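Note that this complex is displayed minus one protein chain, with the remaining chains in position.
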Amino acid sequence: MSSDETNVGVDRMADAEPVPGSAKPDPILVADGVRRSFGGLTAVDVGHLEVQRGTITALIGPNGAGKSTLFNLLTGFDRVDGGRWTFQGGAVNGKSGHRVARAGMVRTFQLTKALTRMTVLDNMLLGAPGQFGERMAGAFLRPVWQRQERENTRRAMELLERFKLVDKREDMAGSLSGGQRKLLEMARSLMTDPAMIMLDEPMAGVNPALVQSLLGHITSLRDEGKTVLFVEHDMDVIMGISDWIVVLAQGRVIAEGRPSDIRSNQQVIDAYLGAQEETAEVGGSDDD
Amino acid sequence: MRTRLVTVLLALITAILVIPGPAATADEQGGESLHGQILNPEDRDQGVEGIRITVFDGEDETGAAETDSDGMWEVELPGPGTYRVVVDQESVPSEFVVREGLIVDGETEVEVEAGGQRPLIIGLERPGASDDDSASPSEEESEDSGAAAADDEAVAPVADSGGSFGERFVQLAAAGLLFGLVIAVSAIGLSLIFGTTKMINFAHGDMVTFGAMAALVFSSGAAGLGNSLLAIFAGLGVAVLLGGFLEGRWPRAVLITAQWTAIFVGIALATVLGVMGDAVGWSVPLWLAAGIAVLMGAVLGASMERYIWRPLRHRNVALIQMFIVSIGLALVVRHVILVLFGAGRSRYAGYQIQEPVRFGPVEMAPRDLVVMAVAVVVLVGVACLLQFTRIGKAMRAVSDNRDLSESSGIDVDRVTLYVWGLGGGLSALGGVLYGLNQVVEYEMGFRLLLMMFAAVILGGLGTAYGAMVGGLAVGMVAMLSTLWFPSQLMQAWALALMILMLLIRPQGLLGRRERVG
Partner (left out) sequence: MDILSILAESTRSALGPIAAIYALAAVGLNFHFGYTGLLNFGQVGFMLVGAYGVGISVAVFDLPLLAGFAVGLLCALVLALLLGVPTLRLRADYLAITTIAAAEVLRLVYRAGFAEPLTGGVYGLQNLSSGFRALNPFDGGTRYGVGALAYNGNHMWVLVVTWGLVLLMVGLTWMLMHSPWGRVIKGVREDEDAVRSLGKNVFGYKMQALVLGGLIGAMAGCMLAVYQASIQPDQFKPQVTFFLWVILLLGGAGRVFGPVLGAMAFWFLMTFTDGLLKGFGSMGWLPFLSGPDYGAIQLAFVGLLLVVLIVFRPQGIIGDRKEMLINVK
């Protein structure tokens, strides 16, 4: 597998111990005691979690492990029952979604949220932060915001170029294919110039031909110094590009470590990989 | 499309510009006039006859009129200008006086513009009514709004007897319980429908009106109209039932043919019965009429689901669009009811005047006791249905999570059909109970709808038990508020309660916080 080679060059997590809740040398996100339950059912109960700056961290776990809920909680899209977390040293718990995003932690969604009846370029421009013309009074001062608009358009075009969407810029976002929408969503979140980008199942529903290019985009984000946290199901993908893996089961972190640590972790195999193999076997026998 | 439209428009504009003005606007050139209607302050449906109104231009009399049996009057004027209108106080029946306000000492000045046919409002009141209007929610000031008026009648004995605070409290609490039970019965369907389809049925109030009206027709004598309605609903009912039970068991083509045959037979029968008119007149006691109304309500609900909502869902029409469809349907149902049954306010014959029964401090008419008993029995019955029967459990499951239920093998469409049938039947029953307690008129359902909204949000949208709890709470709060505040503010308090709930616990008393994303 090529997966091992990518991680051979530099081990970005050399100083971290592969145990749940381990301390990282330079954490960008530190969470403590994050809890959330739905009608008596505990969806998330994370004791301590740190995410290392400038790495790709994967969040995995069986269905219903609380990965998406944890995402929603950390990004302010759902209210916690308890817990604190800091991002780049500042507390962000209890802040609403847009404030978390402004702090530099931007997310995408499992079900892609392209703004369907707006053009691709408008989708991109919406991501630009600090626009004067987005204030109601400012909207009337066309000359003032137009300069900013030109600069934002230039940046948007660069990103569209990079994500190979530049030809589609005048099309309605709703006319894009599923994979293109994922790309658009990623490009749009980059418009906000985030320090950390959180991808909720970026490969789900993407045509296999596009997967490689999406992977390329994710690794290049890290190489530019951004932190990536992502939820994914496809084990090949996870093992291939992650620097660090956090395993969630029944709302708790049961294991953390480099891909190689996780692969050999018995608890993980029991909780997750085993379960997956089982279903794979069942699926296989069904085919016959 | 666009060019055709423009051509038509241009042609039209040309045509209109060449029409000579006076001919086209003949009705507007009818000249200036003043008109109005003087109503009996104690019964807004009655006009007051024989009141003389004289119009002066300066000191010259330009015209005079006397109200007719409906209280209508009209004075033709020679042209635009300012006129002095004098109401002859002598001609006003001795039990009333002209309401002061715009009119001072029976006189007022009005300005009439060119071509204007201006209404002038002249109100009557009981002597001295305006002096003590803050004393109690007296009949005079509150008879205008149907709900408030009828509620006042329930409240009136308390206010009149001027009992101690404690007595009034207990009496109003009983009235609140009654009102709450009626709201609860009507609102369960609203909440269950929301639970299963995530759609707010804005036409639910008009389904309530429909039930009340249907019971009125069959209890007071169903001739042409009642028979026709019954025939149409029988046809629809058979069609929906066939679909509900035999879908998948009979071949599709046969089933559809059978369904449409049923519907067309119903319509044909309705036409025949309608033409025969009074020849086949009959009437049944109210309890039986109520039963028929509930069945018809169930058919109405189920056929709405089968022939409107299910096709829309299968077309993937967005929820927001569905809301607007239900608003449109509400308008259609309400005004079809208005055309069929008229705008009058009526009561179920034989239940208007009853000697109240006393239970300690509480005094209640026997009809209200029956209403309460029926409501309680029905609520318990619905709870049992939801709790213990297979279809009830399925309803709760679909309400809880539609997708999960679908994937675990529940026939979601069929459950939804039953929910609509149940909801329609319950709302019709709610209408009968509400009408028994108050009056039957074509907007009663819409007013109750506001209370139902408050109830379902208070209890938790989508939960049947929440609607029951919320209904009781809203009924209580609305009635008890009249202890301190004017009765017309009842609805306002219900709304305030709802908004408060949205602020502190948007998921309602019994609702659960939803998952996001």
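A and B are the chain letters, set down in written order, and residue numbers restart from 1 in every chain.
We adopt the following convention: a residue touches a chain if its C-beta (ideal position, glycine included) is under 8 Å from a C-beta of that chain, and two chains touch if they have at least 3 such contacts.
Note that the structure is predicted; figures quoted are calculated from it, not measured.
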Which of these touches the unseen chain: A:Thr86, A:Thr192 or A:Ser260?
A:Thr192
Of A:Ser175, A:Ser220 or A:Gln267, the one touching the omitted chain in the full complex
A:Ser175
Which residue among A:Arg35, A:Arg84, A:Arg102 or A:Lys164 touches the omitted chain?
A:Arg102
So one chain is hidden, and I want to know which residue out of A:Asp32, A:Asp81, A:Glu149 or A:Asp234 touches that hidden chain in the complete assembly.
A:Glu149
For chain A, which residues reach the chain that was dropped from this view?
75, 77, 96-99, 101-102, 106-109, 113-118, 122, 125-127, 129, 131-136, 138-140, 142, 145, 149, 172, 174-175, 185, 188-189, 191-192
In the complete complex, the non-displayed chain touches which residues of chain B?
1-2, 5, 12-13, 15-21, 23-26, 80, 99, 101-102, 110-111, 113-115, 119, 121, 123, 133-134, 137, 140-142, 144-145, 148, 200, 202, 312, 315-321, 323-325, 327-336, 338-339, 343, 446-447, 450, 453-454, 457, 461, 486, 488-489, 491-492, 495, 498-499, 502-503, 506, 517
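By definition in this document, only the chains that are shown with their structure count from here on.
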Gap in Å, rounded to a whole number, between the CA centres of chain B and chain A:
51
